[in-house]
Structures are given as C-alpha cells and as structure tokens.
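With one protein chain held back, the other chains of the complex are shown just where they sit.
Each chain gets a letter, A and B, in the order it is written, and its residues are counted from 1.
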Amino acid sequence: MRELQVGLNQTQKVRLQSALRQLEELSSRVSNSSTASVTVADTIPVNLEDGVLKGHGTTEHNGEVVATLCGVVERVNKLVYVRTLRARYKPEIGDIIVGRVIEVAPKRWRLEINFSQDAVLMLSSMNLPDGIQRRRTAVDELNMRSIFEENNVICAEVRGFQHDGSLHLQARSQKYGKLERGQLLTVPPYLVKRRKQHFHYLEQYGVDLILGCNGFIWVGEHIEANEDEMMIDNKSEETGKPDLKFTALEMQEKAFTPFVTRRNICLIANAVRVLSVLGFNLSLEVIIDTVEASSSLNLDIKDMLGAEFCVLTAEREVKRRITLIKKKC
Amino acid sequence: MDPYQFTKMVGLSTGEKHFIWGGIAQDLRSDGRQRLHYRPISVETGVIPQANGSARVRIGATDVIASIKAELGKPSMHQPGKGKISIFVDCSPTAAPMFEGRGGEELSTELAVALQRCLLGGKSGAGAGIDLSSLIVTEGKICWDLYIDGLVVSSDGNLLDALGAAIKAALSNTGIPKVNVDLGPSPDDQPEVNVSDEEFLQFDTSGVPVIVTLTKVGRHYIVDATSDEESQMSSAVSVSVNRHGHICGLTKRGGAGLDPSVIMDMISVGKHVSEQLITVLDSEISAAEASATD
Partner (left out) sequence: MMYSDIGRLNCNISYTTFSTSIRGQGSDNKEFSAMLHKALEGSIILESFPKTTVDVFALVLESGGSDLPVIISCASLALADAGIMMYDIVSSVSVTCIGKNLIIDPTSEEEDHQDASFLISCMPSRNEVTQLTLTGEWTTAKVHEAMELCIDACSKLGDIMRSCLKEAASTLQ
C-alpha cells in the first residue's frame, strides 16, 4: 500500500487495513488467473507450442519467457506483454490529455505531459482563435505567445507519433485550449481509465473537471466554449498578473472566482486527492460520490484530507464494489 | 542570490496564479484551508536507530527528518560551563529537481542559519530553546557536543516550520547516556570517562520553541504555505515562540519591505497560531513516543 501522508490512530489503522484486505479479496475474486503479477526476471508461463508473440516488458532466456518489468501479465491472443502499474504515462492515439507548456518553439509548443519525452503541439494542428481554416502565416507564428505562453495549462488530444518518435498533439476543437481559473492536480496515470468522456461539466457545482489520461487533472471554473472565449481569456490575463499596485489589487479582487464556485472547486479537488492517495480509480461517479459523502457528513473541506475521511472513503469503496459484484451475479 | 528564487521557478500559469491569489483573498485556499490553518501534521519518532534521537515530521507533502547525535567534546574557552550545539540542514535531491547538484546548498545554509537563530538564542545563550549548561559533564573539560541534522526528504513548502517541529520531536526522543568521570589526581591529567550504555538522561524539551512562518501574498498573510503559494509570496516572516508566549527568534525573507505595524501584527498572529501548533505537536509527539515504545 502507498504510504499515507496522514497520521492514523490505532482504530483507524485497523479499519483501513481490513478495508484494503477486503478490496484485495474482491479484486482477486473478479479477475481470473491470467492476470498474474510478475516482477523482473520472473518466468511467465506460456505454451510455447502454440507460438507466442513476446510483447512489451518480456524477453527470452533459456527458452523461457521472462519478464523485464514489474507489473501485470496481459495476454491478447498470442501476444504476451507486461503492463506496468507505476510508470510514466503511455500515450495512445485519441487520448485526451492535460499538459503544461514548457517552451514556445518555432511553429510549435512543447508540453510536459508526464510522458518519457515532451509532447509537441504544432501551430498547424490547432484551430486559430478566429476559427477560419487557412494556411498559417509568419504573422501567426509571431503571435503564438498570444495563444499559449510558457507555463500555461492546456488541454489537447494525442494525434500520434511522428517518424522520429516524437509525440504530436492536436487541438482542433473549441473544447481544447487554455485552462485558467482553477487548479491542476497530478495523480499516477494508471488511476485514470480511458473512457468516452473526459470533459465533465458538473452543472450543480458550476465546475469543469477534465480527467486527462496522463494523470493531469484540471478542476476549474466552468467556461462556456464559444466564440467569446478568447476575449474573456485576454481580459483575465490583464487582471491576472500579480501586480503589486494597490489599485490593480482591487481590480483583481473583483475578477476573482466567486466564493461558492471556489468552494466547489476545492471540494472536488480534495476528493480527487483523497482517492489518489488511496490509489482508487478516478471516475466521475466515484469523485462525485466522495464529494457528496463529505457534504452529507458536513465536513470542513480541509478535513477531507484528514485521516478519518480517508478511512471512510476506503470503506465506502468496499461497499461500492460489493454492490457492483452483486449486480453482475 | 536568493535561494528562494528556485521555488519561483515552479511554473504556474497566470490563471493558476490568479486562482491562488483569489483563494488567499477569499480565505479559502486551493486545498480548502483557511489562511491560518495548517495541513495535517504527522510525527514519527525514533526513525534512525543509530542516532541518539530522531524524528520524522510530515506536513502535507512536506517530509523532513531530524536526527540528533551526541558526542563528547571539550567546551569552548569562552564558555567553560556550557556544551555546544550545531545545526546542519541537507536538502535531498529527491525532494525537488532544483536541489540536484549544488542547487540545494544555498537553501540548506539559509535554513540552517534560520534554525540556529530560532533555537539557540543570543550569544550568551540566554533564551535558548535548549539549556546549554545541561550538556556539561565536567566544567571546562568535558561536555556534550550536540549535532542536529535536518534532512529534507520531500518539499512542498514551509520547510522551516517542519524542520523546527522535527527538531523539537527529535529532542524529546533523545537520550543522553550517563557519564561517570574519574578525575585524575592532578588537574592536568586526562580524566577517565565511562559512558553508560544502559542509563540515559532525558532532555527537558519544554523550552524548545516552535517556528511559525507567515507568508505574505497580496494584502494577506498565510501560515503553512505550499510551494505553489510560496512562489507567489512577496515576503515571509518566521517567528519562533516558546511555551510562555515569548519570542525566541525571528527572520524575514523575501525582498519586499513591510510596514513596521504589519510586522508587529504578524508577530502577534504568529504567537496566536503558535499556541495551537504547540498543542498539536505535543499530542502528536506523545502519541508517536507511545507507539514507538509498543
């Protein structure tokens, strides 16, 4: 189990351990024998006569298939490979990711996305603010910083690998683009499963939640995706600069996220934090469930990161999975 | 060069900065805390068996270890009736990328100096958190040299408070072996020293202060800033306060100037916060000690 940052007292420890043991039992009941976990140099049992395709994380040694990674053995027909649990993000085409711009280079932005290399977003692979489809001119290139600057958090889609092995992104829709007025959380990428929906507008909270496949999660104020978007962005940028001048401060205070929305953002962010500490998969249902649990307990937002709520969340997850299994049966 | 400029390299977009500023102005920070709230603190004692005393303190994602070693030494000429204490801090490269190579050195020295100022009192030793005269074995001949080492394992802001708390916990975990000294017949003889490995003297740690850092962002100040929040600070004041509510040391960092009345205000807020922090730490330390003896 991952080490928790919270101090548990004796009873909490016992409760958490029993909850985690139950979860382990449940998962072993659901999964079949094929998902055996291996460590480096473990032999993977295969039937060599059928012919085996050795995939990622395997090698051959003395006529046996041996693992070169720690993780779970996956089999697809003849292919055998090892899926690691704790590693950097492995992009797949079509993944929705959240990343941070680290460099504005000629005709492209470089992004940190928790992959083994930086991702590239070409100027030509994104829609321009005016929305017109045309060739990118030198002027567009000069104005790249007005679209994304260094350190901006943006959302995009994985387009594919280039011949030279670099990873390219695209942002060809209004829903992609710069993310502002909110916070970025990073969790281990394996906690975010690929789904149909990664953008979530939580209407009752007025919050946008983006679960990036790379483990970068954005929780921010809801922004309508429309033509005015760029204008709003420009305005908030002017006031957003931490200017020490007094008048600017007062201006800024007016532009701050409304308190109620901020409360909701913090609530959801803390729900994500608790779940990622416990190592539970992050899906919209579980996150909302956790948020509702904390509100029904009348907890202070900051106490969601405390020991008691952490144990409670683990126990709730056990209950949830039991009901899931019952439904299947 | 200001070591804290490294923390400013933590890249945040304008939108995120604005969000942090807004949160502090509206008294609801990114993790749901109010301005004067600490993150959950956990204390573990006796983590390093080789040391005379040790403790690990975690405040949120900030993780520090303090270890205390006692060695027999000779008191200094100026103060024959007192032992010696030295404080060192080391920033592990695993804590943050900027600590790699020599990057952590300047931050380490700054933290060590600040800790010395906050814990060791004035030059004459008055107001020190640790009574130096309790470290003396034979006046002018033998004393204990206390080496306090702080290690930053993981850094998410507020290192000074965490290190101060870790040292306080480590000191209460420290046992100094009993020493029997046979003084030779003439005063010039080398005294014979027997260090007991069974009997230990506990330290009196009631006088050890806690450190509270108030970070000023915009017009407001906050305690226990995360590294994201620290990257937005204009200046910060660290106050160390003991159980009697007396101030035992103070340092300011960050370039921006502060109005004297603001400083006085920060000191009184720091004092108020320190009362709560002392209570929390005391209960955490005693819980940690209890679980360590189990």
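Criterion: a residue touches a chain if its C-beta (ideal position, glycine included) is under 8 Å from a C-beta of that chain, and two chains touch if they have at least 3 such contacts.
Not measured: the values here are computed from a predicted model.
In the full complex, the chain left out of view touches B.
Only one of the listed residues, B:His37, B:Lys141, B:Lys178 or B:Lys271, touches the absent chain: B:Lys271.
Residue B:Leu258 is the one among B:Ala70, B:Leu258 or B:Val273 that touches the chain missing from this view. Of the listed positions B:Lys84, B:Arg117 or B:Lys178, the one in contact with the omitted chain in the full complex is B:Arg117. Counting over the whole complex, chain B has residues 1-2, 78, 106, 109-110, 113, 117, 120-124, 126-127, 235, 237, 242, 245-253, 255-260, 263-264, 267-268, 271 touching the chain that is not drawn.
Everything that follows uses one rule, which is that only the chains that are shown with their structure count from here on.
Chain centres here are Cα averages; for chain A and chain B they lie 36 Å apart. Contact residues of chain B toward chain A in the complex are 11-19, 21-23, 25-26, 28-34, 37, 39-43, 58, 60-61, 218-219, 232, 234, 256, 284, 287. Considering their complex, residues 5-7, 9, 100, 102, 149-153, 178-184, 220, 236-237, 239-242, 244, 249, 252-253, 255-257, 259, 262-263, 266-267, 269-270, 273, 300-302, 304-307 of chain A touch chain B.
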